[in-house]
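Beneath this line is the structure, given in structure tokens, with notes to follow.
Shown here: the complex without one of its protein chains, the others still in place.
Going in written order, the chains are labelled A and B, and every chain counts its residues from 1.
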Amino acid sequence: MNVTVARIYVTEGKHVYEKIFKRLHDEHRVNGVTVFRGISGFGRSGETHSSELLDISFDLPVVIEFFDTDEKVQAVVDTLDDIIPQCHVITFSAQLT
Amino acid sequence: MNVTVARIYVTEGKHVYEKIFKRLHDEHRVNGVTVFRGISGFGRSGETHSSELLDISFDLPVVIEFFDTDEKVQAVVDTLDDIIPQCHVITFSAQLT
Partner (left out) sequence: MNVTVARIYVTEGKHVYEKIFKRLHDEHRVNGVTVFRGISGFGRSGETHSSELLDISFDLPVVIEFFDTDEKVQAVVDTLDDIIPQCHVITFSAQLT
């Protein structure tokens, strides 16, 4: 079965990931979600978020991954555009076994 | 070189991931495996597994990722169908450098 995988890149601060997670769970009821915390990262600003830098170790990178039918994933990503910063979501095709 | 990447989504409970890891290592001898623990997630049941929920923090999401030739990955995924719940494996094509 063809599916589309989405990976949303945010950081831990401001409870953004919890809000996205809640909406994926409560409203969109996607098939499943997995959230990963990175140990280090940076975005377009170039500012590094790292578990080794104490002052911003509370704001580590977080990736929210889920997959579903292509239509569902595109619809979900569209409705999340009020909360996800632009250029912070990638989607790609995969086979579900 | 074309490869196929597999990502297997399970949780930590019941030692499922250790069993899959052991078979990938001992029997199938795939090129390499990386296992990631998520900090939060849910599957089709909708039950949330989160490091913030103490009662099920022992059962966090785990993703087992590996890549190899397409033939090898398909064969391995087929032989693991006794241990991996249905619809818990995605595969996609990539280039190995």
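Keep this in mind: contacts are C-beta pairs under 8 Å (C-beta built on N, C-alpha and C of every residue); 3 or more make two chains touch, one makes a residue touch a chain.
In this text the structure is predicted, and so the values were computed from the model without any measurement.
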- Among B:Tyr9, B:Phe42 or B:Phe67, choose the residue that contacts the chain missing from this document, as touch is defined above. B:Phe67
- Query: List the chain B residues touching the unshown chain?
  - Reply: 1, 3, 5, 21, 25, 29, 31-37, 62, 67, 92-97
- Message: Residue by residue, what part of chain A touches the chain that was omitted?
- Response: 9, 36, 38-44, 46, 48, 61, 63, 77, 87, 89-92
